[in-house]
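Structure record follows, encoded as structure tokens.
One protein chain is absent from this view; the other protein chains keep their places.
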Amino acid sequence: MTIDTLDIAASPMPATVPKRSFLQEVIEDTPGSDPRFEMCIQCGTCGGSCPSGPDMEYSPRRIFAMIKADMREEVLKSNTFWYCVSCYYCMARCPQQVHITDLMYTLKRKAVREGYCRKSTASDAPDFSEFFADAVLKYGRSFELGLATRYHLRHHPLGAIKMATGMGLEMMRKGRMDLTPRRIKNVDQLQAILSKAEEIARQEREQGGVA
Amino acid sequence: MAEQKQFEPLIIGFTCNWCSYRAADLAGMSRKKYPPNVRLIRLMCSGRLDPAFVLKALQGGADGVLITGCHPGECHYLEQNYKAYRRYVLLKRMLKQFGVEPERVKLIWASAAEGVRLAEEITKMVEEVRALGPLNWPGVAAANGDRLIHLTEKEEVAA
Amino acid sequence: MSDKGKPKLAMYWASGCGGCEIAVLNIQENILVVDEVFDIAFFPCIADFKVKDVKGYPDGYIDLCLFNGAIRNSENEEMAQLLRQKSKVMVAFGSCAYEGCIPGLSNLTSKEATLHTVYLDNPTIDNPEGILPQPFYDAPEGTLEIPVFYHTIKSLDQVVDVDYTIPGCPPEPHQIWTVLQAVVAALLEGADLPPAGSIIGAGNVAVCQECTLKKDVKKIERFYRPYEVIPDREVCLLEQGLMCMGPATLSGCGALCPIVGMGCRGCYGPLDGVEDQGAKMLTAIASILGVGKPGEDEAEIERQLDAVMDTIVDPAGTFYRFSMAHSLLRRAKVNGR
Amino acid sequence: MSKERIGVYICHCGTNIASMVDVENVAVWAKENLADDGVVVARDYKFMCSSLGQELIQDDIKEKGLTRVVVAACSPHLHEQTFRAACAKAGLNPFLCEMVSVREQVSWVHTDKAMATQKAKAMITGGVERVALHEPLEPLHVPINEATLVVGAGIAGIQAAIEIADSGFPVYLVEREPSIGGHMAQFDKTFPTLDCSACILTPKMVTAGSHPNIHLLSYSEVERVDGYVGNFTVTIRKKARYVNEDVCTGCGICIEKCPMKVIDDVFEAGLGYRKAVYRPFPQAVPKYPVIDTENCIYFQRGKCQACQIFCPTQPNSIDFEQEDELLQVDVGNIILATGYDLFDARRIPQYGYGRLANVFTSLEFERMCNASGPTNGAVRLRDGVTEPEAVAVIHCVGSRDKNYNNYCSVICCMQSLKFAHLVKERAGPNTEVYNFYIDMRTAFKDYDEFYQKVLAEGVHFVRGRVAEVTDAARLPGEEGKLIIQAEDTLIGKQRRVPVDMVILSAGLEPRHDSVEVGHQFGISCSVNGFFTEKHPKLDPVATMTEGIFIAGCAQGPKDIPASVVQGAAASARVLGRIQQKELALEPVRASVIEEKCSGCRICNTMCPFNAILFHEDQMVTEINPALCQGCGSCVAACPSGAITGTQFSDQQVLAQLEGLLMLSVNGGRVLEPEMA
Partner (left out) sequence: MKYNYYPGCSLERNASAYHDSTMAVAKPLGIEFQEVNDCNCCGAVEFMAIDKMQAYALIARNLSLAEQQMSNGENLVAPCSACFLNLSKCDAYLSASPALADKVNKALAAGGMHYTPGQVHTRHLLDVAVNDVGYDAIAKKVSKPLYGLRVAPYYGCLIVRPGFLDKFDDPEYPTSLDKLMRTLGATVVDFPMKAHCCGGHMTQISEPVALYMIHQLLKNAADYEADVITTICPMCQLNLDAYQHNVNKAYGTHYNIPILYFTQLMGLAFGLSAKKLGFGKEFISAAPALIKIGVKPPKKPKKKRPSKQELPMPVMPEEE
């Protein structure tokens, strides 16, 4: 017997509660009824159905295998869920009725919260979501011009110019884009609701739950 | 009178001959220990359970009643456990009106293979009922001896 | 038979509505026969006797006592004991005396709550000082005493021995007349009385046998309250989702209610050999609900079951509308009592 | 004070019970404290089940005139029969003996000897109270009719029928279709041996058709089933063939002359045609054709009569006036071998069946490969001419899928391997074949060897469930092809495989009418819709209803060998019954006290075995004791207390309950008296 194994044998049992697996974590953080993530049988229907499957680093099927293998960091760093277009083909076809699309949202939220999205090859995507959400938080409505400008200026400055001169201009010319944001009347109320929602989510996280 | 002695609830269990009674057999064969507070009555099927049996048990001195049957879809008589389930749900609703705590009457599905689980469920229920204290159904009390007897209700004299 | 002339008849009204007296009078011209055959010994509703008169009778002076009403307070209990002592044959007359009846529903709550409802919390009450009945009151003239209001309503047989029971709320006049005829025959002609403890003046099967509505196999998806639907007058009400206690209730009434489209309320009580009418109806109702089959999703069954159970409003009050005080549990446990 | 004389016997079971229960004390206590309840003798003994222990009881029955016996020992599931038999030997009705399980439920599971002893006393009290109300019962003896009904004449039903008939007993073999043979008759080759299906099946069909003990009722359906085990009366509708079987020689001229060609959805699985007067296939048994009135020109328009005109028999075999016949047969046992339906692949639109011409179902492909099928065995595209260069076989179509059927259809993997082989064999070894699978399941004898063989033939295997089949070309080389899109899970990449032909290995489903058929025969269907067996392992061909057996795919998906095994097994069970001539049924039964029944009909839906019948005329319900299985659900349902159950009556259960409640748990328990 080596010293190492002796050490391990002698070390006291950890007093803390057993660590929650990544699988449990994502299950708990997914809204609605039982998302059935543990039921994946690795048949590949999702990966085969996914319109952006060829561009994903890992197919959704592999993501399930990686989650079950507790490969937390690798999963959250991947671009898979950022390439999800929410077409729901996987979910409609899954023979195990796993809520696959919902998993993608859960992973997006985790990756944003924990900063993993910056390490992903799809690092532009979270900004788009965030800018979109910012506009909604501010005005209660989406604001295409603001969103596009802000987003493209950060990520594709050249594209932004193209946007402004090409498609964007055309959009405005055809009256399909606003120059100023529209806002709802009760922005204050909406903001109160959303900040309360954020508080609830924060509390949940602090209480060891997830959100 | 025994003082400060732990309250020992008395629970009557109704078991299905094909699943839960065999589960109790299995718990025995596996020497799985559980408290001696539950006494079982064998029925052919949970579908045989007449709610009156439960009322009689509660009124007659039991502090809780455990009903067990085959898991849904596994009834030896095809589907009678669904009838038991419906009767149980309605009975529970009614017992609530009678002021009986929900923990006192429980339905558990247990297959013949679930001896250990049945023992654990019994243990759990005994503790739950113990925590509630005696049911002492109005109109029923015990004598000092070890035989429970039924007393007629003493009416209050003062308003 | 009394050697002092005609047999003596008593009828007393404890906790009840008075309908039983009306039902006796409702035997129509036969009431003259009653008058002819019996001497009235005590019958507060129709003749002016006082309790002290009864106390003055020798034991067993009254040949037939029809006791109606439940035992709600100490006076009811005292009168039951007094009349028992003075009567040869004690009959629990009507549902209240037999099994508690509507007053017995107060066993689902506490004495305090009942008094609260009656004396304090009701739109028609004007009681600004919140005065409740008190058994003793020191008035300038001396201490006044009123009967003690019990926590639990009891049936007659729970306080005194009862020889016969006539069920019904109220018993049907034709049934009353049949019973009276039998008693008269026994008293005057020495005919045999039914064995002591019998339920008399009723049938021996359930109401469904007398009910003329068409009965088929039953599968109920949900229940309706009477105001929610207009029933088909040809078809079993239960099958239409209307609560009907007929299957669990002793016949004898002629199925009056179901035939006119109102579900049987259960006033004739359980069948012979059935200890608990409510439990029997509960199990029957649950048996025929169309929810739950092998292969169905358990959560979905639970959801459906909850939905249909929600349509059974007040199960305890429905299944024990008349028999609460005489049921297995007799009363609800309120605040540990 | 009980009028019964009850003996109580407490077993030590060596030390098994005695170590945790003070058995001597229990015996003394019972004699003293339960005397009022009728106990006249209470003894403990080392091993109650030993012959000496049994003699102890028997002697007391004889000498002390015991009328009831309570044995406190192990579980009744172990020794109830032993002690019942012991009582019977001493002249006491065996059902007057009650067992109390103080080993499994007391000594083995508890740790406090005082409390365990107290519980044993309480349980014995319950037993004593209950046994006093027991009634002597006699088992129900029913004679067994020698004849057997077999429903469904596929391979399982044929096998069962032949086995019974060969043993010398009569069989009624009922088949819905015009010919027996079932699905097996449609196949070309059988896996893994690649035997010609027809070559091995037709001899059996001929045997079944000509066996002196088999009464073949083809083109017939069971209308109703009355009675119970040993004594079923079955009404069978023999549908009008419009062909007189007594004179028809099966020459086939009518078929040849019939001008009306229709798509054959049944035997040819929609891939071929038949005439309006037809015989499903040349080797059909019986050989007589049938007129399909819905498509017959004469029946529809009153003209034509070609079949009649050209019929060469004297008198003419064609009888347009023929009507359905109702036959009644009496049988003792019934075997249901009603088979399966094929999953309808149209329910999965992304696989394109019905929309994309060159997507075929497994059954269509079977017919295509069959030498007597629409292409005479050649593998062709829907145009009937082109030979495919690439073929995809999709596994698990409609199986292992929560959206359709949960279960694995068992046969599809092997069937798909067979298809791959057949494509290579018929369309040439250069034809590319792709099998798309989730898991390859090749259990059982010689199956995996077949997989090896197909691998060696160069078939491609892609592990991935197909996402969709499309004709929307996207990449070069996809034009005009069917493209299979799937994730190759072993590579982890999405693939698009262009092929010419797609074969969908559709799953097996319960017959569309299995629930109704089950109801007719008083048996149930499981979650998946297949008939439920009595025990999945130990009694796979019996059902909960005495006298009804199941075999073949009606019980669950299975291949030909397994169907044959079940057919034979069911026949063995039936033959066992027939040899016994009489069957003793447990007398635990419910019955209606007629005078108390009001005819409310609450109980009428309670019985899954159809034992409850209602007499409209008298407005009372009756329970057929031979059909009743004794569950007691109707007893619990009856609101009038008009149904009672032997051995489990309300009074018996309540008496036991009162007994159990007589003692507190620890002896020291005192309930608080009610507060004044």
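The letters A, B, C and D name the chains in turn, as written, and every chain counts its residues from 1.
As a convention for this text, contacts are C-beta pairs under 8 Å (C-beta built on N, C-alpha and C of every residue); 3 or more make two chains touch, one makes a residue touch a chain.
Since this is a predicted model, take the numbers as computed values, not measurements.
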{"item": "Among shown chains, those touching the left-out chain", "value": "A, D"}
{"item": "Contact residue for the chain not shown (choose from D:Arg380, D:Arg441 or D:Arg495)", "value": "D:Arg380"}
{"item": "Hidden partner chain, residues of subunit D it touches", "value": "263, 270-273, 346, 348-350, 353-355, 357, 361, 364, 368, 374-375, 380, 382-385, 468, 470-474"}
{"item": "Those residues of subunit A which, in the complete complex, touch the missing chain", "value": "29, 31-33, 51-52, 55, 82-83, 85-89, 91-93, 101, 105-106, 108-109, 112, 122, 124-126, 128-130, 132-133, 136, 140-142, 144, 148, 151, 167, 170-171, 174-178, 182, 184-186, 189-190, 192-198, 200-201, 204, 211"}
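Simple rule for what comes next: only the chains that are shown with their structure count from here on.
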{"item": "Minimal step count in the chain contact network, subunit A to subunit C", "value": "2"}
{"item": "Chain pair that, of all pairs, has the most C-beta pairs in contact", "value": "B-D"}
{"item": "Subunit B and subunit D: spacing of chain centres that average the CA atoms, whole Å", "value": "35"}
{"item": "Inter-centroid spacing, subunit D versus subunit C (mean Cα positions, whole Å)", "value": "52"}
{"item": "Sequence positions of subunit B contacting 2 or more other chains", "value": "50, 52, 56, 73, 78-79, 83, 87, 136, 138-139, 153, 156-157"}
{"item": "Residues within subunit C bordering two or more other chains", "value": "280, 283, 287, 294-295, 336-337"}
{"item": "Contact graph of the chains (line, ring, star, complete, other)", "value": "other"}
{"item": "Touch list for subunit C against partner subunit B, complex", "value": "74, 77, 108, 111, 132-135, 148-152, 154, 158, 275-276, 278-280, 282-283, 285-287, 289, 291-295, 298, 301, 305-306, 309, 312, 314-317, 319, 327-334, 336-337"}
{"item": "Subunit C contact footprint on subunit B (complex, rising order)", "value": "50-52, 55-56, 58-59, 72-73, 75, 78-79, 82-83, 85-87, 89-91, 93-94, 97-100, 135-139, 152-153, 155-159"}
{"item": "Subunit D to subunit C touching residues, read off their complex", "value": "524-529, 595-606, 614, 619, 633, 636-642, 674-675"}
